[in-house]
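My questions all concern the structure below.
One chain of protein is taken out of this complex; the other chains stay put.
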Amino acid sequence: MSPSATHTHDEHALVAHHFENLEQQRGANLLGMWLFLSSEVLFFGGIFTAYAMMRFSSTNNGFALGSSQLNAVVGGINTAVLLTSSLTMALAVWAAQTKHRRLLQLFLSLTLAFGLAFLVFKGFEWYHEYEVSLVPGPTFGSKLAEKGDGTVIPAETVKTMQMFFVFYFSITGLHALHMVVGLAVLAVQLVLCLQSDFGVRDYGPIEVFGLYWHFVDVVWIYVFPLLYLMRA
Amino acid sequence: MTTVAVEPRPQPFEPRSIKRADYLNISYGVRSWLLTLDHKRIAILYLISISIFFFVGGVFAAVVRLELATPKGDLLQSDTYNKMFTLHGVVMLFFFLIPAIPATLGNFLVPLMIGAKDLAFPRLNLMSWYVFMIAGMFGIYTMLAGGVDTGWTFYTPLSPKYANSQVMTAALAALIAGFSSILTGLNFMVTIHKMRAPGLTWFRLPLFVWSQYATSLIQILGTPVLAVTILLVAAERMLHIGIFDPALGGDPVLFQHLFWFYSHPAVYIMILPAMGVISELVTTFAKKVIFGYSFIAFSSVAIAVLGFLVWGHHMFVSSQSPYAGLIFSFLSMLVAIPSAIKVFNWTATLWRGSVSWDTPMLYAFGFIGLFTIGGLTGLFLACLATDVHLTHTYFVVAHFHYIMVGGAIMAYLGGLHYWWPKITGRMYPEFWAKFAAIIIFVGFNLTFFPQFVLGYQGMPRRYHEYPAEFQVLNVMSTAGASILAVGYIIPAVYFIWSMKYAKVAGRNPWGATGLEWSTTSPPPADNFEKTPIVSLPPYIYSKEEATVVP
Amino acid sequence: MNADFRLLPQQASTMAPRVDALFWFITAICIFFTILVAVLLLTFAIRYRRKTEDYFPKPVVGSKVLEAAWSIGPLALVMVIFFWGASIYFDMMRPPEDALEVYVTGKQWMWHLQHSGGQREINQLHIPLGKPVKLIMTSEDVLHDFYIPAFRVKMDTVPGKYTTLWFQATKLGTFDFYCALYCGTEHARMIGTVTVMKPREYEQWLTERADRSLALQGRQLFQKLQCVTCHHPEANNRAPILENLYGRMVELEGGRNVLADESYLRESILYPAAKVRAGWRPIMPSYVGQVDENDLVRLIAFLKGLKTGQTPARVEDFPAPAVNEKEAAKDKELPKPNEQPKATDKAKDK
Partner (left out) sequence: MAHKPISPVTYGFIYVLLLLLTALTVYLATQGHLGVWEIPVALGIATAKTVLVGLYFMHLIHSNRLTILIVLAGVLFLVIMVMLTLTDYWTRSWLTSPQVSGAPSITQPLRAGHGSSGDGRS
């Protein structure tokens, strides 16, 4: 899929033997990524559907209560961090297309940095939830009554809240997994860009990876309101 | 239009003395196979792996049928029996039927049929085989570590909470095999979109390619839902938290929705490529253009899309809302139409043709007959009132075996015989092939037809012992299964024999149209001596003007 | 091989002939089309078999008329099947109002059945001929499925909720029932028999086995579990009075309405705060773990028959396990468990 290691600018060297030309190769790679992403839509879609149905059929306000345990402002800031990494990724593709090697290196590094920042934030959030006993399991909710006004949440509402947090950790976990995979690929591309004229020679791989990165961003754009903001 | 891709006349066998470099002899050694990027070699890798899985799954089936010869559970303990039918289902579905036609015949033929040098992503193609094999390892580990007894459907709360067998590894095997399936579908779809030879427009594509395209759609859009569902079940089993367990406030019916959203279309992953194979066989052996090309092509896509709208017909008695049942029943009924279109068009193609009775055509006849029965009996299960009586019984077992074994495997074997000369460069022994085809047809019907009656009588599926009144039909079924087993072993033997000893085949032993027949047998590593240019629609055998019946 | 062999299943319920009529209609369609395709296929294959390799038949591309015919023809047929099937299915899903009620609990790997009079059976069900019977079913563990082939009815039992199944037997005799949904190791042994009796014999059978009625057992539980402490007119409005509750629409906090059916009663005992009645505070504790499925059945049977003025006294000790005459006398005071409010009563509350 990726071009061979030769450093010539000869198009012929960039095209795998079974393709006719670079145009065909780029088109195929982009199409492949788009198809993969439409597959991913259904992957996340499956769990979103489950979430929607459980929420719809739930008979108490455990989901809303669960949602209000999350900090929407922290989530919002993290959303902004991820959007920023999307911007720098888009700019990296632009730099590759216009053959600005230095800028390409800069923007890829920034994307990597913002992506890592997002994960670090997310990690702190998870740790906080662990501390206040919001991780599903036998001890779930044991520290709920300590804060707040001392009112006791009925047991079955706690159960529904736990269901909410099962979804929360599954969805954010799967999203984080996609981030980790993305960051790994990004790191490889960055190293290649620092070492060679990878990217400016053929912007194809950068563009294809960019699609993936933006998609992970789009998933978060839905995760954020679905988990953090539905608290009424 | 420098080259006409179609060779209207059969070629005489080429002399053996000309030694060409083909994909088989271009390099030797295990390494050259395990690291190959050639779609044809990867197809062979798949062929070997799925054949092994087929026989493993077949052994499980044989054990199941042996146990059912008597009403008492005397051969096996109940939990051993449960593991047998579960493993039979898991192995046959995820490791044989789903990859069967796409990953072997499809892998070999799609690039050849569209005049490409390879699939769009050769590395991904090899990777999908390795992913498949990793899944296979999990499957084999499951068997060795004691098996799994949840049924291939993994229904909750049985599988995450109550089963004490190797549910995790079995589920992982299905999950990983799913990824392999997604990658294959993705590869095909990009290839069909981007790699067609000059002049090969969409309506000049062979119908096999159309059916592969429709199949890929299901693989790409359906499989991820299975993946995420399995992950949720795995989380539920490992962490004892979850969304399908009523004790935790969850809903087991939700699992069925998510599961069947993939697993119903999965049936079409198996049968659509089979339909594609049959379209090729029927035209070649009738020497006649296919009747209603565009109707067959679009009916494939229609089946792929409709297949996603009907999963609820597995749930009419699951406590799903009866109103949802109403909608699902209605939509399920509609699948009858594209299926009818295909059957009638194949039949009409024979009209005034020049019909040969070669082995692949025997399989095609068998397919059309058995698929007709399998498809029509689907009406009982799509219809709400009869489904209440028949679901969860042997009627369902008979119905889907008519589709998957009578349909998909007949077509797979037919296709394998048809393209065997192209794949290996050798013919197969015609007498034994015909003999096996007839044995399989007879054995199949004897095995599965009695099960329709059993189901109507009310015998539930997945019973290792049963009331004595069901014995007569069960004995018939077991007898049929032993005939069927013989029928499957014969081709395995003569195919292996043929690779060395059988008659050498020329480029085009059947006198077929299609780009794959214009290259040598076996094809060279890059498939074609030079890129073909296509100027004609497919299946043009006669130079006469085509007529249209009003 | 054995004398019991029969090709077709027995028809022993009002539903069976209706399902069979549809079954044979579809079978006729199947046979017609299978023969049609087989005959065409073989005729063409033989009549036009290949005689010489040099002959290239005249190509026929297709026919719009034929395509339309074999699309619309099947469409019309499947629509007939669809509507026919749907009409029977909805009758299957709607039990008659006056049906006898039997509670069914599936568990790995047995069926536990209880009649309204408290008579219990394991893997057996006795029912009267010619009377509609409604099974109210649940499961204690995994999914099961209650299936009586001779009656052509089947329904999954789902843990955590009630599903229903009804039938009206038309033949005396015994018929097998099965667990039809795979439920684990001994799935195949989760079977039993339905015995259809003449109504008089059934009554006799019931009295012979008369334990204490379900409702009466429920009444005892109602006191034992201290439900009566709050659900009582003298309890200073701590909890709603439950008289005449069953079958009515209940207004909830937030303006929704819910039908007080078995599922609602069950949920309200297990998870009281799930659906709180308008105007009441959710102070009731959950009874998860204190009552099992059988206790729930008893409590619900009691609540279903509870009419005006029948709430037991708060101070009354729950009676010790009593001798039969005494119990029978009590039973008379209590409403018949089968009695259900008329449909008009339900409408009134809206």
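A few notes on this one:
To keep things simple, chains are lettered A, B and C as they appear, and every chain counts its residues starting from 1.
What we mean here is this: contacts are C-beta pairs under 8 Å (C-beta built on N, C-alpha and C of every residue); 3 or more make two chains touch, one makes a residue touch a chain.
Owing to the predicted nature of the structure, the values given are computational and were not obtained by experimental measurement.
Within the whole complex, the absent chain has one touching residue among B:Val64, B:Leu126, B:Leu221 or B:Ile423, and that is B:Leu221. For the options C:Met110, C:Leu225, C:Met249 or C:Val291, the residue in contact with the chain missing from this view is C:Met249. Contact with the undisplayed chain is limited, among A:Thr98, A:Ser142 or A:Ser196, to A:Thr98. Where chain B meets the chain that is not shown, the touching residues are 193, 217, 221, 225, 253-254, 257, 261, 308-309, 311-312, 320-324, 327-328. By the touch rule set out above, chain A reaches the unshown chain at residues 30-31, 34-35, 37-39, 41-42, 45-46, 48-49, 52-53, 55-65, 68, 72-73, 75-76, 79-80, 83-84, 86-87, 89-91, 93-94, 97-98, 144-145, 147-149, 151-154, 157, 207, 210-211, 214-215, 217-218, 221-222, 224-226, 228-232.
Throughout what follows, only the chains that are shown with their structure count from here on.
Between the Cα centres of chain B and chain C there is a gap of 38 Å.
Chain B makes touch with chain A in their complex at residues 116-124, 182, 186-187, 189-191, 193-195, 220-225, 227-229, 231-232, 235, 239-243, 248-251, 254, 257-258, 261, 526, 531. On chain A, the positions that touch chain B within their shared complex are 1, 16-20, 24, 27-28, 31-32, 35-36, 38-40, 42-47, 49-50, 53-54, 57-58, 136-137, 156, 159-160, 162-163, 166-167, 170, 174. Contact residues of chain A toward chain C in the complex are 59-60, 154-157.
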